[in-house]
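See below for the structure under consideration.
A single protein chain has been omitted; all remaining protein chains appear in their positions.
Just so it is clear, A and B label the chains in written order, and each chain counts residues from 1 on its own.
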Amino acid sequence: MSQKTAVTPPAHTVPPARFSHGVRKGHILQVAGQVGFLPAVPGEPPAVAGPSLREQAVQTLRNVESVLTEAGASWDDVMMLRVYLTDVAHFAEMNAVYDEYLADVAVPPARTTVYVGLPEGLLVEIDALAVLD
Amino acid sequence: MSQKTAVTPPAHTVPPARFSHGVRKGHILQVAGQVGFLPAVPGEPPAVAGPSLREQAVQTLRNVESVLTEAGASWDDVMMLRVYLTDVAHFAEMNAVYDEYLADVAVPPARTTVYVGLPEGLLVEIDALAVLD
Partner (left out) sequence: MSQKTAVTPPAHTVPPARFSHGVRKGHILQVAGQVGFLPAVPGEPPAVAGPSLREQAVQTLRNVESVLTEAGASWDDVMMLRVYLTDVAHFAEMNAVYDEYLADVAVPPARTTVYVGLPEGLLVEIDALAVLD
């Protein structure tokens, strides 16, 4: 079994606590819950991509992808996505964004979608489990 | 590492977005969030097993089992179940249904149960992580 390593995309915001954006050990890659934060600007607090579900969902998927890429993985390696929304009314638009974003993934991952509370201003959070070759 | 493959029980409803009901890669099998939908009827929208927690919980567990079976796995391979309920008042009945359903599993899986929002009419969602021999 290879060593556990942190996966930290260079443009990601610093986590608000002692956790890693991604962790890899052996074939397993776990991506932490990502939200719609834009690439970090040094000295500035994290900024959300926009107030809409669409803006946040696209940026959240980009942030998941950045962790995958940094780990040498791709969407094709993703086994599971957990999608946390705050409003059932966002389900259709989330799925539209999601289907566009994952259009080229040959074997789509499994997914669970539930409706929870998130910090103010955030409409979506997504984490991922991947198994690499 | 073997290839990633989708696991699709033939009677399952078509997912509302680009995700798979199950995904297997190597020893890992991830089952997507299942709800109490009855076997699909061609040309009809998904139909819930009934309005009660019991009806939906039984059908949800059956749907998880269908994915396990389709992947050549069984409850004995399940490491983790995530149970999403909408009402704390359903906890006791969920556990009663669950204990009956898993009565013969030699080593019960780990489990987390939390209370979230689900689309209207749905009272329970369950996903599963399995490790196959």
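Annotations for the structure displayed:
In this section, contacts are C-beta pairs under 8 Å (C-beta built on N, C-alpha and C of every residue); 3 or more make two chains touch, one makes a residue touch a chain.
All figures in this text were calculated on a predicted structure; none of them were measured in a lab.
The chain not shown here touches chain A at positions 1, 4-6, 15-23, 25-26, 28, 30-33, 82, 84, 116-120, 125, 127, 129.
Touch with the hidden chain on the side of chain B covers residues 27, 76-77, 79-81, 88, 91, 94-95, 98-99, 102-103, 105, 107-116, 129, 131-133.
We adopt the following convention: only the chains that are shown with their structure count from here on.
Rounded to a multiple of 5, the C-alpha superposition of chain A onto chain B involves a rotation of 120 degrees. Taking the mean of the C-alpha atoms as each chain's centre, chain A and chain B sit 23 Å apart.
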